[in-house]
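Left out: one protein chain. Kept in place: all the others.
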Amino acid sequence: MNEIAEYIIAALLLVGGFFTLVGAIGLARLPDFFTRLHGPTKATTVGVGAIMLASVLYFSVSHDGIGISEILITVFLFMTAPVSANILAKAAMHIGVKSMDDTRGKPWEQ
Amino acid sequence: MLDRLNFPQPWLSLLLFAIWQFLSDGISGASVVLGLFLAWLIPQITQGFWPERPGFIHPWRMPVYLARVLMDIIVASVSVARLILSPRAPSPMFVCYPLELEHPLAISILASTISLTPGTVSADVSDDNKTLLIHALDAQSEQEVIDAIKTRYEKPLLEMFK
Amino acid sequence: MSLPLVVLLPFLGALAAPLFAQGGRTAIAIAASVPALIALAALYPHWQTLADGGVVLHSYPWLPQLGLSFSFRLDGLSLLFALLILLIGLLIILYARYYLKPQENVGKFYALLLCFKGSMLGIVLSSNLLLMMIFWELTSLTSFLLISFWTHKQDARRGARMALAVTGGGGLALLAGILIIGNIVGSFELDAVLAAGDQIKAHSLYPVALTLVLLGAFTKSAQFPFHFWLPHAMQAPTPVSAYLHSATMVKAGIFLMARLYPALAGTEQWFYMVSFTGMATLLIGAYVAMFKHDLKGLLAHSTVSHLGLITLLFGMGTQLAAVAAVFHVINHAIFKASLFMAAGIIDHETGTRDMRRINGLWRYMPHTATLAMVAASSMAGVPLLNGFLSKEMFFAESLQLNLPGIWAWLPPLVATLAGIFAVAYSARFIHDVFFNGKPVDLPIYPPHEPPRYMKIPVEILVFACIMVGVFPALSVGPLLYAAASATLGGEVPEYHLAILHGFNLPLFMSFAAFFGGLLMYSQRQRFFDFHARFREIDEKAVFEATVSRIASLATRFTGHIENGSLQRYAGLLVISVLAVAIAPLMNLGVFVGESGLSPVDWPTLIGIGILILCALATAALHRERFYALVLLSVVGLMVALGFARFSAPDLAMTQLSVEVVTIVLLMLALFYMPSWTPIESSTTRRLRDIAIALAAGAGMTVVTLAMLTQPFASISEFFLANSKPGGGGTNVVNVILVDFRGFDTLGEITVLAIAALGIYAMLKETALTPPPGDGLGHRWTRDAYPLMLRQIARPMLPLALMVSAYIFLRGHNLPGGGFIAGLITAVALILQYIASGMIWTQDRVPFRYHNMVGLGLLFATIAGVGSYAFGYPFLTSTFDYISWPIVGKFEVASALVFDLGVYLTVIGATLLALVSIGRLSPHSAIKSKKEGA
Amino acid sequence: MITIALYITLAMVMIAALLNVYRLIRGPDSPDRVLALDTLYINAIALIILLGITLGTRLYLESALLIAVMGFVGTVAMAKYLKRGSVIE
Amino acid sequence: MELAFALAIGALTASGVYLLLRARTFPVVVGLTLLSYGVNLFLFSSGRLVSGGQPIIGSTAAYSDPLPQALVLTAIVIGFAMTAFVVVLALRNLADNDDDHVDGRQSGTDSKLDSAEEVTGK
Partner (left out) sequence: MNHWLTAPILIPLFGGMLQVFMGYAPISLRRTLALTTTVLLLAASIVLLVMADDGSYRAYAFGNWQPPFGIVLVLDRLAALMLVMTSVLALFCHLYSIGGADEGNRQFHALFLFQLLGLNIAFLTGDLFNLFVAFEVLLIASYGLLMHGGGTTRTVPGLHYVVLNLIGSAIFLISVGMIYSVTGTLNMADLADKMADVSDENIHIVKAGGMMLLVVFGLKAAILPLCFWLPRAYAKATAPVAALFAVMTKVGIYAILRVYSLVFGDQAGELSGLGMDWLFPLALITLAMGVIGALGSESLKTLVAWQVIISVGTLLAAMSLGSVEGTSAALFYLLNTTWVVGGLFLVADLISRQRGTAADKIVTAPRMRNRTFLSVLFLIGAVAAAGLPPLSGFFAKLLILQSVTPGPQMAWLWSVILIGGFFSLIAYSRAGSIVFWRNVEGHIEDPGKLSGTVSVAAGALVALSIVIVALAGPISRYTDATAAQLHDSNAYIGILQTPMVGEDE
């Protein structure tokens, strides 16, 4: 296998793993629901995207031709993550989940 | 019967055809025939579900917009990562964003973009589709957030959708 | 042929009788007489054979496996009984013609009477013990229906049920006894059994068999302590009492003892059981008869007593005693039937049977009175009447019993005492009814003589009493001889039938009884006073109370065990599994088998850890239901990952899709349910459940571990080898599903289809009130269909269809297939419902889910049936590689049609189910749209 | 090279999964749990991809696609349940 | 690995059984689902645990046993149908009896001991 490709794949994997972890840390660590919403929506999505890219590259380089399914998955994730976030936020506002004390502005009544 | 042999949503059909070629591991006679068939059949079944055509006027601007968003996503991720890993507590804020876009699809795209880009998540769209509620993770002021979104995303979208 | 005819004719008559009911009582009575007349004619030709000591046998095979044959036997004994049954039966038919009222259901009465007669004839004529058993139980059944003929009378119903319980129950014992005898002898044919007497008596099971047979005989013949049913059976119409409860059915037990006499009698056990039972019955019946104010009650207890007398005679075990017993059977039948008929006439004409009210009837019905007095005298044992003769023989035999020491006095003493009582109650019957002053408010006053023809049967019987009494040898001599000979198995002792045998001890006993009885009757008030000190037991009430008590105990017991608690039933099920599995698992010995453990990899371990944690958390935190669902989702996800991790991509995909649909389903349901499960079980209970659960979990762990670490070979080598060449696909799992084991899959989609139909049907008329808000006090939002969701959901559908097509088509060769494709399509459609609502989506779905389900099944089945055309079995798949211009080379497999069926069924069924639930929601006011119309 | 990267990535993703489970169990509110579940689903996609790379096979990619689809629908359904009660109406 | 796997099946079974023994329909349904997860994993593993041996001809050197996989697939689908039915039946029960008990008692007639302990939500 192409050595450069190997480096790129390894890097992508590590980046992906990093962002995935960061998203999870954010989910675990941030103080209220709305702040926690940010981590997974962005970081995790990007992380998985990177891992996906690594996979595309890996299989293109190694043997199997171009992997389009991964792209499809990534696109799908990017399309749906905001919707999930949106509807979860709506649910949280409906339930009246507490936002952290120094949050400016107010969630809407649902 | 013959009058059903049309493509009610040509763009969709084209998209489906393209996806099929990707899915079937390379273009071949069989994949083209099957792809054509599916590109015809599926819109026939689903056309009822998607009656309003998106009001695209400048669809070619889409790739540019998407590229920008992609870049922003990466930037956003890094900034969120930094915030998450730093010991400093974030200073979040709810922002009410006045929408200029009217088409629901356009609003959705904007809201999605906002969610994927730095520091913001769209939490809700008002019932009258005039206002967007945004949760900003770490923002200085409401206006700053509104301005950034307005110039960076809503403008291009306004140009694309009318 | 004539013997089976004799038995079967009455049954045919019973079927025909109701047809004659239209013609009135006379017509039906005549019709009902026909079988008996034919039977008598049919029996007549055999008389000579019997007189010569021969036996007539008619035998036809029926069920050789059982040892049951359709065989009949006519000998002296059966002839005697058959004649009693037929002749008295004829008289009863005539009598009943006048006894029954026109508005009564005479058709039913005669039909039942004929059935009874047939059964009775069956008992006495059967040459096969099992066949006899059938008729035996039939007499119990028909007598049950006859006793309860007046179903509106509570006493009749109760009396009937008591009779059925006692005689039917005894019948079961008899059955057991007969089966044992048959087992010992190796045949149920009477000839064989009678010839095997010594063998039977020597067998270790003889005591059991004898006891069981005697139980049958004693219950039927109302022997102490089973005698109580008989007096209560007197609630029957009088013809029934006269026929069943004096002349015939109660004699069936006696008949049985006579019939099996050569096979069973002659042992000590026989002697003690039979004679002491007889003695007790004799005495008790006679004693109680004295105190009955009810005319029929008196007669019933007298019958009990006489049956005891006959039993005692059989029990004595001497040949002469047996002759006397047979003789008394005849005599008792004659005088008791006439007495019952007389009692019936009195009842009929006065409207009551209470002797305290019936007095001085001599003035109103001298004719009837004369007849009754003669018959009663016979019952008392007055010389020149038939009763006297057999009683004399009885007294004589009682003196012959060689009991040790002082006990030798017992039989003659009991006999005399019973004689005294018999004279006393006979005197009462005569004096208290026909004399003793004037009647006391009779319901029918003044009484008259009954219709002429109603008296004829009585006259005939009374005439017989006198004839036998005066000319015994002439009148019954040959018949008695034949019967006695048949009973004793050929050897008949010397005996003389004469009016008097000279002045001997038996005659003295008769005199003692006669005068003692008269004395007793004259002092009756003292005895009545004495008797009144004892509380009278109403056996019927006791029986009724016992049955009710048993029933309510049973209800309570059942209710206690079958308490309607699923928890208990489920617990029992789990415990049963643990109980049966624990022993083999204990024997496993080593937990880890030969192949040992494979190395650990940490990510998998973490995954399994998450799985275990969330599974346990689901159980521990289940009370917050939504939370439990979230945890359950994690478990489902982890299971799917596990499938992927251990080389099952198809399973992973199926699991994932099914899990999401299941969760959606559960949420649909949860909407209407409480959000919280309250704690309702006690701590002990929960601890117990935890123990059961842990035991089950531990068991599964042990089994899994043992299983996973054993080396293994399976038939799957064949699948791997033949998947491509034989099934045309490289995805072996899919080829198994659509080809090797396609029939399973057909069954499975059928299940899916049926479930959906069932759900649809079940919810059609269900109405649920949705809660106004969640359990935490929030009202539901107004925004049902959020904008972003709607916008994203719509393009998702064509994309999902595309992916479905992809997954479907590649399924034969790569992970995928009809199921998974179907579930993807289904989930995409579900997303439309979630995002845009029922009405919106339903309007746009271009097909009905019902039809889709049907169509899917149809495709799959047709794909299977298609192979018939080529001479191959159902579901034989075929595939070929075809080359077309432009398209190029591609594979066509018939299994794809099958898989298409699967695909369609999965979509149709899933959505039919979910939409049916969704339709419950108040917003979906489209009940009549598409699905409902 | 790739193998090491794979292991490290796998470790990070597994830790992420554990953190998600922590949030899921910790709550405190239902939306937190659903969010954690959603994230767990996305982690699972990563895991499947990594598994595919490890085994050198693309046969598991469709499973990943399915997780993406099912995770989304599941999250949407749960969120809708939380705010609206009836998921399909 | 086998031990962990076996423990997972044990945990699923135990949790499932415990929930099956609860008095309301909902936990019972959840318990059934958990139990069926455990059972499916068990049936699956009756072909033993193999890594990277997906039974796709040509994809690997050593295949895992495909038959249990096919059986489990069937079992999953059947289990889904059954779960759907029982969920609906639970709804029907709720509609008919205003109550989601499974132990045959009517709401409001709970025994004293039990109602004393009853806790109603938050």
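Labels A, B, C, D and E are assigned to the chains in the order they are written; within every chain, residues are numbered from 1.
Just so it is clear, a residue touches a chain if its C-beta (ideal position, glycine included) is under 8 Å from a C-beta of that chain, and two chains touch if they have at least 3 such contacts.
Small disclaimer: the values here were computed from a predicted structure and weren't measured.
Colleague: The chain left out here touches which displayed chains?
Modeller: In the entire complex, chains touched by the missing one are C, E.
Colleague: For the chain not shown, which residue from C:275, C:750 or C:825 touches it across the whole complex?
Modeller: Checking each option in C:275, C:750 or C:825, the one touching the absent chain turns out to be C:750.
Colleague: Give the residue, chosen from C:43, C:138 or C:374, that touches the chain omitted from the document.
Modeller: C:138
Colleague: Pick out which of C:15, C:541, C:572 or C:687 touches the chain that's been left out of the picture.
Modeller: Going through C:15, C:541, C:572 or C:687 one by one, C:572 is the residue touching the chain not shown.
Colleague: Touching the left-out chain: which of C:172, C:621 or C:694?
Modeller: Once the missing chain is taken into account, the touching residue is C:172.
Colleague: Have a look at C:44, C:272, C:445 or C:872 and name the one touching the chain we're not showing.
Modeller: With C:44, C:272, C:445 or C:872 as choices, the missing chain is touched by C:872.
Colleague: Which parts of chain E face the unshown chain closely enough to count as touching?
Modeller: Interface residues of chain E facing the absent chain: 20, 25, 28, 32, 35-36, 39-40, 42-43, 45-48, 67-68, 71, 74-75, 78-79, 81-83, 85-86, 89-90, 92-93, 96-97, 102, 104.
Colleague: By the contact criterion defined above, which parts of chain C meet the unshown chain? Give residue numbers in ascending order.
Modeller: Where chain C meets the chain not shown: residues 61-68, 108, 130, 133-138, 140-141, 144, 148, 151-152, 154, 157, 160-161, 164-165, 168-169, 172-173, 175-176, 179, 183, 205, 547, 550-559, 561-562, 564, 566, 568-570, 572-574, 576-577, 580-581, 583-585, 587-590, 593-594, 700, 703, 706-707, 710, 712-716, 718-719, 722, 726, 739-744, 747-748, 750-751, 753-755, 757-758, 760-762, 764-765, 850-851, 853-854, 857-858, 861, 865, 867-868, 871-877, 933.
In this section, only the chains that are shown with their structure count from here on.
Colleague: Which contact partners do chain B and chain C have in common?
Modeller: A
Colleague: Give the fewest steps needed to get from chain A to chain C, where each step moves from one chain to a chain it touches.
Modeller: So the least number of steps between the two chains is 1.
Colleague: By count of C-beta pairs in contact, what is the leading chain pair?
Modeller: Looking across every pairing, the one with the most contacts is C-E.
Colleague: Farthest from chain A by Cα centre, which chain is it? Let me know.
Modeller: It is C.
Colleague: Rounded to a whole Å, what is the gap between the Cα centroids of chain C and chain D?
Modeller: Measuring from centre to centre gives 61 Å for this pair.
Colleague: Express in whole angstrom the distance between the two chain centres, defined as the mean CA positions of chain A and chain D.
Modeller: Computed from C-alpha means, the inter-chain centre distance equals 10 Å.
Colleague: Listing for chain E: what residues touch at least two other chains?
Modeller: Touching at least two other chains: 51-52, 54, 56, 59.
Colleague: Which chain C residues reach two or more other chains?
Modeller: Where chain C meets two or more other chains at a single residue, that happens at 629, 645, 649, 668, 670, 774, 776, 781-783, 786, 788-789, 792, 803, 814-815, 917.
Colleague: Going by the contact rule set out above, which residues of chain D touch chain E in the complex?
Modeller: 54-55, 57, 59
Colleague: Tell me, which parts of chain B touch chain C in their complex?
Modeller: So the residues of chain B in touch with chain C come to 12, 16, 19-20, 23-24, 28-30, 32-34, 38, 42-43, 45-46, 48-50, 104-105, 107-108, 111-112, 122, 125, 127, 129.
Colleague: Which part of chain A faces chain C closely enough to touch in the complex?
Modeller: On the chain A side, the touching residues are 72, 79-80, 82-83, 86-87, 90, 94-96, 110.
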